[in-house]
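Reviewing the structure listed below.
Heads up, one of the protein chains got dropped from this complex, but the rest are sitting where they should.
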Amino acid sequence: MLLKDGIPFMQTGAIRVRYSETDKMGVVHNANYLSWFELARTELCRNFGKPYKGWEIQGYYLPVIEAHCNYKYPATYDDVVLLFCRVPVEQIKPHSVLFEYRAMLDPDRLLAEGWTKHAFVNAESKIYRKNNLFQKWLLEEAEKFYAN
Amino acid sequence: MLLKDGIPFMQTGAIRVRYSETDKMGVVHNANYLSWFELARTELCRNFGKPYKGWEIQGYYLPVIEAHCNYKYPATYDDVVLLFCRVPVEQIKPHSVLFEYRAMLDPDRLLAEGWTKHAFVNAESKIYRKNNLFQKWLLEEAEKFYAN
Amino acid sequence: MLLKDGIPFMQTGAIRVRYSETDKMGVVHNANYLSWFELARTELCRNFGKPYKGWEIQGYYLPVIEAHCNYKYPATYDDVVLLFCRVPVEQIKPHSVLFEYRAMLDPDRLLAEGWTKHAFVNAESKIYRKNNLFQKWLLEEAEKFYAN
Partner (left out) sequence: MLLKDGIPFMQTGAIRVRYSETDKMGVVHNANYLSWFELARTELCRNFGKPYKGWEIQGYYLPVIEAHCNYKYPATYDDVVLLFCRVPVEQIKPHSVLFEYRAMLDPDRLLAEGWTKHAFVNAESKIYRKNNLFQKWLLEEAEKFYAN
């Protein structure tokens, strides 16, 4: 199972739930978690040493090709949500990568967990068949990080 | 496989892609598909004869407990996206229900397909253990609809 | 007063309020009206004969430089909202243009009215000082439309 195999998650920031993120049920609308996961992914790249933004400037894009989320407990307005991300080495494939996420209310309360799968493409949406520097870098950084 | 077993999808409307739904990649941001699926779910209930809104007024809520989406082709600003939904009879369980979706650019171009799983809860977020009128109605309508 | 001088509004479509557009107050969150106004602006251009999308492809962009909205009555989930837009001739300036909007629940119930001011810029965000084909076209179409 993706999220229960002992590979540690990196805490990648905390956000304050916005009023605009709630819906008439009084809790955070389900679509917002995908934006939060995206924030977590951004911070993981930054922590690995190079912001995702820098990769886009260099011509590497990571469109989402598949997304999954399990909603465990509702987040509410003004909550501080802790975001976590990890990218297991075996999920960094030649042409795709899978990031895993957790959103927590506090260290004991899991709000949601999920994953997104991405393709490595250039500015013209063509998949990198070779010389995929982003994939190479991600693999090196993940190997270093998870070896510790 | 959920989406390839011959149970027909109901077309549940068409939307025009909003500028605000695009992102810096120039295409629709992945999180918006969950809002589109929600629109499709709303219309399916309306087509079955009772709007989802009416069920909420009666004290029935359907929070999302799991969501999945496969992104096949990017939607862009000003596209007309056709939304489809179905709720196979065997996915209407006593305490949960799973809706399936397709977003199409035209009858031949699949943009995304996915599903969401929901709990039947009351206004206090308690699961309906019995007298679940929404579930009963959904089952009856789905049986009628898919029998034709 | 901008919105009360007899220049007619063009109905530019109708939308169904999405669940994701509501907030914990149970009504549509204020920020969504700016996206709805954008939809209305898009449709006005289409009705004038050339979609805004086509202008972007030709290198004309209309970033918002000022926005205003008066909220009169709350829209709620599943409401059908009628959108209206107009662009008075005198608001089409050499370097900027102001569109006005109304969101109605039905012909008698005003939900919100507002306006947005835009610059005419190219893909490098430079203001068109001359040869502004978009401005010229908008002026011609507005003169024709409001003369009738």
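Read from first to last, the chains carry the letters A, B and C; within each, the first residue is number 1.
Just so it is clear, contacts are C-beta pairs under 8 Å (C-beta built on N, C-alpha and C of every residue); 3 or more make two chains touch, one makes a residue touch a chain.
Predicted, not measured: the structure shown is a model, and the values here were computed from it.
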In the whole complex, of C:51, C:74 or C:94, the residue touching the missing chain would be C:74
Touch rule applied to subunit C and the missing chain gives residues 25, 27, 30-32, 34-35, 56, 61, 63-71, 74, 116, 125
Absent-chain interface residues of subunit B come out as 19-20, 22-24, 26-27, 29, 31, 76-77
Missing-chain contacts on subunit A, rising order, are 13, 16, 18-20, 34-35, 38-39, 42, 51-53, 56, 77-78
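One rule holds in what follows: only the chains that are shown with their structure count from here on.
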Chain centre (avg CA) closest to assembly CA average -> B
Taking shared numbers over all numbers used, above half giving same and below half different, the subunit A and subunit C interface sides are same
Copy-to-copy rotation (subunit A on subunit B, CA atoms, range 0 to 180, rounded to a multiple of 5 degrees) logged as 180
In whole angstrom, the CA-centroid distance of subunit B from subunit C equals 30
Taking each chain's centre as the mean of its CA atoms, subunit A sits from subunit B at a distance in Å of 25
Among all residues of subunit C, those touching at least two other chains are 19-20, 77
